[in-house]
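With one protein chain withheld, the remaining protein chains of the complex are depicted in position.
The letters A, B and C name the chains in turn, as written, and every chain counts its residues from 1.
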């Protein structure tokens, strides 16, 4: 990770002001490996919050903007202007902001899902960034070393031809009606889009399953529910999946499963072996070769490694969510510096597929769980 | 458990000869609490095996029969004839044997699923047993103390109104083509019926979910697969469920999930709380009240109990599969002696519902995963 | 297990009347594999309890005795007299009863520790049983299949030369002053002997460590404590051990470690590998070869087996405490029938060593934790 003598990349941020969870996470991720320096921000749509947040983050007063458009315009003409920007707003702002910066030749790091509407996502995917500006979608769970190792193991045939995928992402924080900054926009279709749980965490589980298995989705069969009265978007997602080549899957995401904090779980089974991993113990992964005892692989331990599986500290000293997130930032720094893409990093195309997944799930659910192709939405 | 001075119930067995897994299990279950004495058997359809098996079990030569019909006829007229019989054959024999004994006034303990064909199950449910002979279907997982406690906790409102049910039963023993006594009949539609995995273990997961939650199934949406070439029945089952009152569920059963031995898992979530239990650690159950830390309830430990939750030994000394199975036997002994039914014990009606579940799943899967009511098959 | 056509061994019991925990356990253990039939008992020192308990167990009235001496005398001259007896009383009765039956030519199954006093144990070890009557000490944890497999793995060199042994047995049931049948005699030096926790569960941990490793103890260094005011015996045991050949160990047993039910744990490390096992998940054992990932061995699963590792049901269906206990009974039935000893079964010599361990621990603790040889007490 970094420490190669390279100069820090000048970073801006859109969203992420006081009270933001994900903005704070992005900033830590940007700091961990020392590849970025935050120098500008449009940290809130509320000007007072934006200014105060900028001050807390040590931004120069003239680089603490009140709109992303102003920031894109101003920074793109400064000699010391930002080279990259992190977009950490509610979903409906992603595309407009991403477009503004990409068209200004500034690299974009964007939170997921890519948009609140599929058409917006598609439009964004169609633009031509100035000066080849790069784009990173922060499906951060792909940064966990053992998930990258898993991808490598699948790709190299250690599991044989895949048959089954089981993905889960249960939470319980919305089991009752809740009102706070985090909950409000996520349950407001104007800001989150038509998907609630499916967009917020269902896409993470889906993306991770696709990342690790490399399987192409054929169709999905969905049953979305809303359990908390008055809620306008889904808060529980049951989905069955069919993949090209015959593999089958199930995906469960929930915001109302009492007793679950962030229970992201991925299990993959092939003709020769199986893998099991859960985010709340991210330094461990179970691997079984058919007919052999289960093996507990550990991050950095015996039989570890795999392309891009970044390990900062020795096995047994746990790394976590922030390090996994930081790995995306570190890898993207390398992309920015070298101009060379990294196949492990989530792209605009992944963002569009995520939106298709959301829309297809909602459509299927509205049509009596009809099997629906992602390409049909 | 027993040790009340009561005389042992004279027991016969159909099936369960040399090489049988489940016959051996039933015999241990019958012995554990001392309520039964095995005195007769039609232990195999192969006369030589039947005789030799009878000898090994210490049966008198004249009570080791070569057909269940002979046994029913002979035992029902002996003064010291069997009072109950355990039927532990492949599925297609269950109904004929059960009928013969019930009509002879002999109590029946029958392995699951109830039949190989739904119509046979229904027919059996329609007969009138002689002398009020009783019937027990050995959905043995309902005998686990913590599953009975879970049922009690749900019924008493500890979880609030139920929202979600997640049931799993993954195995891997049929991940490749296998030939042996256990595998052969289970993958032969003539003997197992139209369901493979769905009948063998899917019904267990389904029954347990129904037992614990008390929810009535509205409809199911199924995607059954056969991964091993040449296999004539399903070996993986993905199902979504809708329950009356709005709860939703998922059920996954598999015989090809490499790394799973007998991974029966049940998770139930309501408005106020959640429960999680897995068979491979059956003396532990997670209970979470919303907003509180997870609690690890243990069999016989603090906050344990519940109707019929039989505990033989202190918390921390693990009980297992055989004790849970034995509890069904012990409870049924009490039914036999008292003539009074026990609402905790699986019945003929449960057996018919299990067959409906199998048929509905197969029909749904064949009809593009159409939502299918159990009452429509 | 059994089911070989052999006749059941006629069994008697001393102690184990109403309210007894361990008597009930022995009876289930005796029933599980069908090798014994309980036909006589001196079930309590209280005649009324003895009679009522005998009735509940279905004993003939004339075979429900009020003293073990009467029972030994009467049964040894009956044609259909008991062939074996289970002694399940408080410690101070063990030796007298064992002697009476051995000298009457009746095989003895005796609970541990062997005695309340070392000299009694030694005396018993010196007698000559009539007709070669056999003796079994129920250090039941040695019956767990994975502990027998562990012993086998150690013996066959899978761990290399042993270096470290970590044994634990924490409980919490005596964390406060408690009065009931179980607690009272265990905390009464007249009945339990000079050791409290050390005798009741410390000996189990010690015996299991010795069983699995085969290491000979060189000396121990002990620090025994009594935390509950007024208690006359130790309720916490800290011990360091040195074994012949240079291996070192620690042993912790406690009755006051809040949050522990019966947390027996054994960890063994050698030059080439390590093993870890805990009773509350007895169907799993961790095995690590140096430089390789940890493997999760399961009872009956891949890479299982080993001499005497009795497996009744398939991997993933948990067996527990009662099955492990029953394995000692089943193995002893084979010893009785064949007249041939089984090196896996705990003997009188093990019982004497257990008493030496207790006494050495108490002496060391009283002498400022001086290293003490077992042979010096």
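As a working rule, contacts are C-beta pairs under 8 Å (C-beta built on N, C-alpha and C of every residue); 3 or more make two chains touch, one makes a residue touch a chain.
Predicted model, so just to flag it, every value in this text is computed and none were measured.
Engineer: Which of A:34, A:105 or A:291 touches the chain that is not shown?
Structural biologist: Only one listed residue reaches the unshown chain, and that is A:34.
Engineer: With the full complex in mind, choose from C:155, C:175 or C:335 the residue touching the hidden chain.
Structural biologist: Only one listed residue reaches the unshown chain, and that is C:175.
Engineer: Consider the whole complex, including the chain that is not shown, and state which of A:66, A:166 or A:260 touches that chain.
Structural biologist: Residue touching the absent chain, from the options given: A:260.
Engineer: By the contact criterion defined above, which parts of chain A meet the unshown chain? Give residue numbers in ascending order.
Structural biologist: 3-8, 21, 24-25, 27-28, 31-34, 55-58, 171, 260-263, 279-283, 298, 301, 312-323
Engineer: Tell me which stretches of chain C touch the chain missing from the display.
Structural biologist: Residues of chain C in contact with the hidden chain: 159, 163-164, 166, 172, 175-176, 221, 223, 225, 227, 236, 238, 240, 242, 246, 248-250, 252, 254, 256-260, 267, 269-274, 276, 286-290, 294, 368-371.
Engineer: Under the stated touch rule, tell me which residues of chain B contact the chain that is not displayed.
Structural biologist: Touch with the absent chain occurs at residues 287, 291-298, 301-303.
The working rule: only the chains that are shown with their structure count from here on.
Engineer: Using mean Cα positions, find the chain sitting nearest the overall protein centre.
Structural biologist: B
Engineer: Roughly how far is chain A from chain C, going centre to centre by Cα mean, in whole Å?
Structural biologist: About 55 Å, centre to centre.
Engineer: Which integer distance in Å separates the CA centroid of chain B from that of chain C?
Structural biologist: About 34 Å separates the centre of chain B from that of chain C.
Engineer: Give the residues of chain C that touch two or more other chains, as numbers and ranges in rising order.
Structural biologist: 298, 301
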